[in-house]
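Can you keep this structure in mind? I'll have questions shortly.
Note that one protein chain is taken out, while the other chains of the complex remain in position.
Moving on, here comes subunit A:
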């Protein structure tokens, strides 16, 4: 309101457009009520217990087992996504083949599919009577109710990250450098390692850290396939939910805060890396 009155536009001649007060008011109210307030509630509940009790809850055996499972499964899932993502980005950018556009669109399915649907489908596929389980279980490979199930559920839900971060960078990279290297006698793999990989590395790392952060927090897909045995296949976010159901609000808040801090640190680090890579790119041009 004030910004659009004549006096205000004299003081701030740049604000010709109306709606500053209105949109500012709407945005702040909404962000305050919907986003900020609940997060403050979490931080307050977590801080309420004090640093000593916080550490005690965070390092209780069951919490540690859940965190260890979550982090190791998320790490394995990220490796899977890294390999698949690099392959897909390379194939989609550098080669032409029938069905390429369809394949490109298919990659987004894990993001579009609700996580509960993904969890249901994967657990049924890998169960003893499912299409995959029927092949794997006679070989002695059990996926459902094991860490492998957790890993596969996490990997499925974060498949698109690496593809979608590496793909645009690869598109910008002129293939003539690799061709030059090949002309100079470099083997295809050497050309890839020395020329392509350094260029896509920052985007690759960003994609991997996004996959990792998403895997740490994945719930819907995992609870269906994990079996959720305490100390064995119980992920950290599920333990937080169990604490809530026991009315142990502080316990839940501590676990949730630990996960939140882990994810935010990871994303901040990847943002920093991305910013540095951009600056580097800017200098070269």
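The rule is simple: a residue touches a chain if its C-beta (ideal position, glycine included) is under 8 Å from a C-beta of that chain, and two chains touch if they have at least 3 such contacts; residues count from 1.
In the analysis below, contacts and distances are computed from a predicted model.
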> For the chain omitted from this view, which of "Sulfate ABC transporter permease subunit CysW", "FAD-dependent oxidoreductase", "Xanthine dehydrogenase family protein molybdopterin-binding subunit" or "3-isopropylmalate dehydratase small subunit" is its UniProt protein name?
Replying inline: "Sulfate ABC transporter permease subunit CysW"
> Thinking of the whole complex, not just what is shown, which of A:78, A:115 or A:146 touches the missing chain?
Replying inline: A:115
>> Please identify which residue in A:166, A:181, A:226 or A:259 touches the non-displayed chain.
In response: A:259
> Please identify, in ascending order, the residues of subunit A that touch the omitted chain?
Replying inline: 3-4, 14-20, 22-24, 26-28, 30-31, 34-42, 44-45, 84, 87-88, 90-92, 94-95, 97, 99, 103, 105-110, 112-118, 120-125, 130-131, 156, 159, 188, 213-214, 216-220, 223-224, 237, 240-241, 244, 247, 249, 252-253, 256, 259-260, 263-264, 267
